[in-house]
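Have a look at this one before I ask anything.
With one protein chain removed, the remaining protein chains of the complex are shown where they sit.
Moving on, here comes chain A:
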Amino acid sequence: MASLKSLKLRIGSVKSTQKITKAMKMVAAAKLRRAQSSAEAGRPYSTRLSETVNRLVSRVQVSDSSPRLIRGTGKDDTHLIVVVTSDRGLAGAFNTNIIRAVRKKAQELVAEGKTVLFYIVGRKGRPAIQRVAPKAIIGQYDTSHMKAPAFTDARAIAEDLVDRFQSSQFDVVHLAYSEFRSVLAQEPKIKQIFPVVGTPVAETDKAKAAPASVEYEPDEEAILAELLPRNFSVQLYHALLENAAGFYGSQMTAMDNATRNAGDMINRLSIQYNRQRQAAITTELVEIISGAEAL
């Protein structure tokens, strides 16, 4: 049985751990609020842009002369998965969830006979992907220098990837990130970005709703060619923001649980400590009384 002193030490150490987790929870909550508001602030832009892109895609006739981003490379042998993860841990199963979803998707693609490549955003994704597919990582973007995702970062990643796409390093691009549902729920999401897939149902609605006589300057295709890389940066930016918000949400929950667990542990240890103290006092009393009786 542990001695009184060691029990006391343990209670002390659990208490300081609890202080740390509590502080981390509060920090995460504050950062979550900021991340959430910037995610919301970016929403009008991304919805407008994807509406416009959808409308344009439905209008443009895809031909051999169309830009590569529209018509694709004509194959779908090599798939790239852009994995967005966080830079730090201590956020429960946040990164594990997204990586599990990515691996599952990769396995499906491999089973179909495709080659799968990875591009990793954030620090935490790399080791996990490297373990399963050490040669398939074609690039990584380090986000640890920035406090909050900035649009310029998203643009840098997008430009890099568009260049690689143009030079036929891969045929299809998927984006995997955690969608921020609520503080308690982040859902891993994987969607295809290139070649562009319109949402057929919404498109026909839009085609009906949109006036037919829209004038385009320079012309639809030129606009679309400019719009698509931009749309990609915006979607990436959106993913980064959602990821940041999700990360802080997840960290907050994880730290809240840790704080509560530490509390439980302190209670348990205190009870044990008090019992032992009482037992020691009782033994001492018994000794004194029996000593006095013996006189």
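By definition in this document, contacts are C-beta pairs under 8 Å (C-beta built on N, C-alpha and C of every residue); 3 or more make two chains touch, one makes a residue touch a chain; residues count from 1.
As a working rule, contacts and distances are computed from a predicted model.
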So which of "Sulfate-binding protein", "Nitrous oxide reductase family maturation protein NosD", "ATP synthase epsilon chain" or "Spore germination protein" is the UniProt name of the chain that got left out? "ATP synthase epsilon chain"
Among the options A:V110, A:I137, A:I190 or A:I223, which residue touches the chain absent from this view? A:I223
Which of A:T52, A:T78, A:Q140 or A:Q169 contacts the chain that the document leaves out: A:T52
Touch with the omitted chain, as defined above, among A:T17, A:S38, A:S58 or A:Q169: A:S38
Just checking the interface: what residues of chain A touch the absent partner chain? 38, 41-42, 44-46, 48-49, 52, 151, 154-155, 210-211, 213-218, 222-223, 226-227, 230, 233-234, 237
